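With one protein chain withheld, the remaining protein chains of the complex are depicted in position.
Entry: chain A
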Amino acid sequence: MLRALSRSPAPVVRLLSPRTAVWVETVRGRKSRTDPKAKSKLGRIKTPPPVDPVEMVVLKERYTEYNLILRALRLEFKEQMLRKKYEEEVGSVAEERTKREEEEHRSLMALNDAENLRMHKIREQRMQKEAEAEELKKREADILRQQELENYIKEKERQILQLQEEAKDFITLDNLDQRIEEALDNPKNYNFAIDKEGRVVKRTAFQR
């Protein structure tokens, strides 16, 4: 009997016989393992909601259709995605992208070259101006140096002339005796007083 039942197609069995009444004996909820069953629930037999066989047949058909459509959708989406990926990486989109990038690169390089030219011209002008300024400075420095040299020479010549003039009064071996006599004859007196207003007083305290 059991073997016959098992050989018969499964959905028929499931459709005709109700599902087993006691599916789960205990479900852990609020209570722990050792809590006893509540007194109001001692004789309770939980039964699943009743199944309408006609509705069940219709539902099964609807489910198979639904699953079929879903599966088809899934595969179609997959195909679309793969195609998009392929296009992006290998196909037309990639080519367009490379073209665009090339154009961008060219334009950017052109911009760069123009900028470089402009900066080069500006730099050339600046360098010219700087060179001119430097030349001016050098010339001025030269002039200054020349002038200083001349001043120096003039100063030295003046000093030499002054020395020559002083040399006339120098004491030499020839003048020695003469000058000694002169010095002894004219004793110089440095004793004088001077006040803040510049009045010189030659005659000091009475000397012996």
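The definition used in the following text is that contacts are C-beta pairs under 8 Å (C-beta built on N, C-alpha and C of every residue); 3 or more make two chains touch, one makes a residue touch a chain; residues count from 1.
Throughout what follows, contacts and distances are computed from a predicted model.
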{"item": "Per UniProt record, name of the chain withheld from view [\"Integrator complex subunit 9\", \"Vacuolar protein sorting-associated protein\", \"AP-2 complex subunit alpha\" or \"Small ribosomal subunit protein bS16m\"]", "value": "\"Small ribosomal subunit protein bS16m\""}
{"item": "Selected from A:Leu73, A:Leu161 or A:Val201 as touching the chain missing from the view", "value": "A:Leu73"}
{"item": "Residues of chain A in contact with the chain not shown", "value": "55, 58-59, 62-63, 65-66, 69-70, 73-74, 77-78, 80-82"}
